[in-house]
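A single protein chain has been omitted from the complex, and every remaining protein chain is retained in its original position.
So, chain A:
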């Protein structure tokens, strides 16, 4: 039995094959014949079913040449015409359109609108004298100090001329500058801006331009020095610098983290120790909330630690998932915002209910014990604790708190230091209560010590 039989039974025509049946049968059978000896351990019939169902490889015939250009329209005429631009020379350029359409007389170039010049202030010697005297008494002092830097009006005029000519392209100006004195680029700039500032201040003291005309030659020189140094670093220096930057980033991150931890610790210290009941976590909602916060805590911590390169695909997926989750959260939030009251009241109601239940229960327990005073109760070993503990029997000593192994060892060490046993000799109710308190305090102490050490280490690094 071959696949063609199956096709026959199922009434499927073999479309993908070439049109004639004779041709199909020959290559396919030859193909199976070729493949047959390779296959062992598979039933022949089954293998036959496999063979022809595989999709054929489609080869698209086509040439790689660019298509021939097919254009029926006539090419548009272009003509070489003179245009107005410069009076001393005649210039021509290509313009679209026939000669007749454009006419003979030269027109403005379309680009002439970009031929813009800066408006550099101009002034006569008298004006210059008036506004320099008017504004700059203290500046003249500065000028007198470095006598050799004195500028004559002619030189200033020359400078402004160059500025106008080259549109404040300072390197050009510096390049072309040839006056008696030798000036640096910064000198030129400083003088120019200084005079401009005085000029504008004289004409209009509230001119908005004034603030943009500040120029300090020293700062500029400094800047250029820095730049020079920056650009002349060797490859090794650059590498070292980058490494240092990475290191400093790490430090910053660590500092941030310790700061956050410290803050939480300080908060912990300020607030009284949590002796409050766990009532709020006893409802299913409270429980899930607690779980979520714990989970969030965990994931946050883990995120800090994960420096291991991840599978990028997984990472992307996670990101997608997170994104989606966030969106959902946002949606939920908005929902909550829309209807906060019913949920709140529901939760409250639940809490009130459990509280009431507990109250009635403990009231019942009290009722049972109303004949006994506290001493008698103690003698009978009866306590109404009013808490939600799992029912059943246990040994008192087995309920002593334990901690994570590392912490537990530290706590035991502290206990030893205090020459106290890890298990009280007499684990009665009162003793155990005190012991619990002690353990809690030791835990706080260890936590605090850790933070102080960290803090000190951080300070010594900062120094």
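Convention: contacts are C-beta pairs under 8 Å (C-beta built on N, C-alpha and C of every residue); 3 or more make two chains touch, one makes a residue touch a chain; residues count from 1.
In this section, contacts and distances are computed from a predicted model.
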Protein name (UniProt record) of the chain left out of view, among "SAGA-associated factor 11", "phenylalanine--tRNA ligase", "Exosome complex component RRP41" or "Protein AF-9 homolog": "Protein AF-9 homolog"
Among listed residues A:102, A:172 or A:438, the absent chain is touched only by A:438
Where A:219, A:233 or A:449 are the choices, the one touching the absent chain is A:449
Which of A:9, A:236, A:393 or A:406 sits in contact with the chain that's absent? A:393
Which residue, A:46, A:287, A:383 or A:413, contacts the hidden chain when the whole complex is considered? A:383
For chain A, residues touching the missing partner are 262, 265-266, 269, 358, 361-362, 364-365, 368-369, 378-399, 414-415, 418, 420, 424-431, 434-435, 437-438, 441-442, 444-445, 448-449, 451-452, 455-456, 459, 462
